[in-house]
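Take a look at this one; I'll ask things after.
A protein chain is absent from this complex, but the other protein chains hold their places.
The chains carry the letters A and B, assigned in the order they are written, with residues numbered from 1 in each.
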Amino acid sequence: MESDRTMEHYHMNLNLKVWRQPNSQTPGAFKLYRVENISSEMSFLEMFDVLNEQLIRDGEDPITFDHDCREGICGSCSMYINGKPHGPWAANTTCQLHMRAFHDGDTIVVEPWRANSFPVIKDLMVDRSAFDRIIQAGGYISVNTGNAVDGNSLPVPKDHADQAFAAAMCIGCGACVAACKNSSAMLFLSAKVSHLSLLPQGDPERSSRVVNMVAQMDKEGFGACTNTGACEATCPKEISIANIARLNKEYLLATLTAE
Amino acid sequence: MLDAKIPAGPLPEKWTDYKGHCKLVNPSNKRKLEVIIVGTGLAGASAAASLAELGYQVKAFCFQDSPRRTHSIAAQGGINAAKNYQNDGDSIFRLFYDTIKGGDYRAREANVHRLAEVSGNIIDQCVAQGVPFAREYGGLLSNRSFGGTQVQRTFYAAGQTGQQLLIGAYQALERQVALGNVKMYSRHEMLELVTIDGKARGIIARDLVSGALERHFGHAVLLCTGGYGNVFYLSTNAMGSNVTAAWKAHRNGAYFANPCFTQIHPTCIPVSGDHQSKLTLMSESLRNDGRIWVPAQKNDTRKPTDIAENERDYYLERRYPAFGNLVPRDVASRASKERCDEGYGVGTSKQAVYLDFADAIIRYGKIEISKEGKSNATLEEIIALGKEVVKEKYGNLFDMYEKITGENPYEVPMRIYPAVHYTMGGLWVDYELQTSIPGLYALGEANFSDHGANRLGASALMQGLADGYFVVPYTLGNNLADEIYNKPIATSHPAFEEAENKVSERIQKLMSIQGTQTVESFHKRLGKIIWNQCGMARTESGLKQAIADVQALKKEFWSDVRIPGVVNGMNPELDKANRVADFIELGELMCVDALNRNESCGGHFREEYQTPDGEALRDDANYMYVAAWQFADEHKWELHKEPLVYDVIKPSQRNYK
Partner (left out) sequence: MALKNVLTSSVGKKLVMGFTGIFLILFLVVHAGLNACIWANDGGEMFNKAAHFMGGNLVPRILEVGLFGGIFLHIIQGYLLTLDNRSKRSVGYAVDYSKGSKWYSRSMAILGTILLLFFILHWKHFWVPSRFTGIPEAKFYNGIEVHDVFALMKDTFSEAWVVIFYVISCAALGYHLAHGFQSAFKTIGIHNRRYHTMLSAVGMGFSIVIPTLFALMPISLYLGWIR
């Protein structure tokens, strides 16, 4: 936990520099806003709620941003705050970032995820449907409802199950892409490949899965991984970059052993 | 009288019998039938995948940017199944019995028994999909006990069971999208139901990015749109969770059942101020080790650590010695409200109680010390080791608490307060999950069927997946078998025209008001009315006042709301206004329902109806029915009663003392 977290509550005035863009076709620009009397107990998005209420009252267009569960699990929120996806705290999502991370007089720069594969829809909202299409390319186990054998018929070593779970914790927010200098989706992709290839149920499709998903990622226009580790450092669910190495192995084996 | 179409025969054989005799659609005909699914959480995604696998042409809609973000993802604790892997005496009957009893005898026997029957298949299906459930060292599935049941039947994936189950269903859905069997419409919101000759035949949806209204035909429409907890403004629901689709169905003739049955979860992080936009749940599992208390004297502002043991009131242990801190959710929630109302609450808002792990830390610490064989350990050593154990069990929850509150729960007790979490009420459905509009189905939390007046922990995920994977594929086929002669209806049909006009007129009307108050401010006010009068405790006078207040609020909303932006483009404020307008109408119906139900049961507590020691007092003679409300006119509903007949279980007073 961060050292600047204290129980003392305080209020602050802040300057916000927010990216505004009416739609994907029109170019955007930064706009400056000022919010006052912000409580340190607010979440970052609640601070945006305050700003939006203010904008509506002033007859201005409120700022559009993706958000839904506001408890760090749905993966909707996607702000790039002061040079880091999801803001300054480690292992955190924007919706769980609280205002005690900031101080009176701070200027906060808020940008959308930047990647050609994540085009801006409006303001801070981007289109992440490329992730869905990557999953469609093979991020599943082909089992129709009703085909399943008893859940305990196939034991899974506990450490494999735990590692699969650790990879499956990915919330698909896209922070890895936003953080990567290459706009690579490899952490997202590798989390799914690891999750499914670590389980015996995923074994029959493991070769085709990795090859097809990588092909789809390339088609969507994400870059290649150069192992800088920025994705792992910013991932709200602390997905390990070791998953990328595992994907590489899976890919190498799949392509080497292909007919 | 409402007919739930429950099959005849002994309870344990009803579902088997139904499956053996229901009508089937042959594969080549399935390809010609189109099914619309609104909402892609656990119920919707599992139904979409299963129906597409069968060969139906499915169109699925969600307002989120991807089906993977629907709010099922936030469920923490687990999913029940009567597998009896632990050999501790569990069975289909016990799961069925616990669910009926937990629901305070206001659920339908046949539906709940079917739920218990298919619960095991759900686990098998999810494991086959690659859901990484927790496992034992031998590689087999692990179980834990949950929500005060006497058996270990809850399957889980750390504190993220909902996420893992949803991702499983989402992947099955995406597979069908890739195969061309499902057409996925994300960032789309259903704004009207289209009925033709009394049957549900399609929807009008708004593309939330372009703002365009779209017409979609379906031989049947499935609403899997979740609960309506956001009527309270503050709840553990996602910001976007709404009642709009269900409400449109209701206004088109679908009955709304038991709307006043809402679940208030006892362990949530309390409200910190007016800015609060949502509440966060702390898993119920915390009550296994944490002790709940308030100061014994009123308005005690000392730090919790400065309050001595004999100056604390462990009120749950005092009132319910048998179950203590593990009483069901409704009981625990009411007890903390009672203490705070009496002036014993803690924190700046005084609307919170302590959940204290100090004893657990010492208890676990001593166990660790004895494991190490030490005889003269200092208190510091014991506490240090105990913290490690607590961290291992609840670390992620403690971290979440610290992120939100800035307080370290290892050092100071957590502050918790009840919050709206789940809605047992919903669209009335029969045994086949069909609403009172033919061709319109409701699945998961959107329907009312399985949880009575109070839902047991780890049952919501079970119900959503049961409906989607194992119930609707059969019951829909039974009805669609008669549809094979009906060609798809062109969306130029006057009914579509009319429905679309209705939506666009409403949008125009909303946009043209250009008043002075924001949508959010109306929502907050609605939430306060409902929370105060139709929340944890309700009274006749309070409910009457609330109905008047909500009616006045509605009037004010439609004359003074201010919505910025454009119709033909992205406009989240407009989307929100559409939802809040429907929440206002629902809020009134909730109060009407609560006022009608002159008894206390489960989550519905009418202060007039309680035992001398303050427990809920049911009135089985007069209220053992499902209250299904038919929309008649603005502010007017007609009540239809579906009597609840208990053939197998004998209702009794719940006792946790």
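Descriptive notes on the structure:
Here is the rule we go by: a contact is a pair of C-beta atoms (placed from the backbone, for glycine too) under 8 Å apart; a residue touches a chain by one contact, two chains touch by 3 or more.
Worth saying up front: this structure is predicted, and the values here are computed from it rather than measured.
Within the whole complex, touches from the chain that is not shown fall on A.
Considering the whole complex, the residue from A:E36, A:D104, A:D203 or A:D218 that touches the absent chain is A:D218.
When the omitted chain is restored, the residue from A:F48, A:Y80 or A:F188 that touches it is A:Y80.
Within chain A, the residues in touch with the undisplayed chain are 17, 30, 80, 82-85, 109, 111, 114-117, 178-179, 181-184, 186, 211, 214-215, 217-218, 221-234, 241-255, 258.
Methods note: only the chains that are shown with their structure count from here on.
Chain A and chain B, compared by their mean Cα positions, are separated by 26 Å. Chain contact summary for the complex, chain B toward chain A: residues 46, 49-50, 53, 64-71, 73-74, 83, 85, 121, 123-130, 132-141, 157-158, 160, 163-164, 167, 170-172, 174-175, 177-178, 184, 186, 209, 236, 238-240, 272-273, 275-278, 280-281, 399-400, 402-408, 469-470, 473, 518, 520-521, 562, 564-565, 569-570, 572-573. Across the interface of their complex, chain B is touched by residues 1, 5-7, 23, 39-43, 45-46, 49-50, 53, 55-57, 59-62, 64, 66-76, 89, 92, 96, 98, 100, 121-122, 125, 127-129, 131-132, 135-137, 139-152, 154-158, 161-162, 164-165, 168-169, 171-172, 195-196, 199, 201-202 of chain A.
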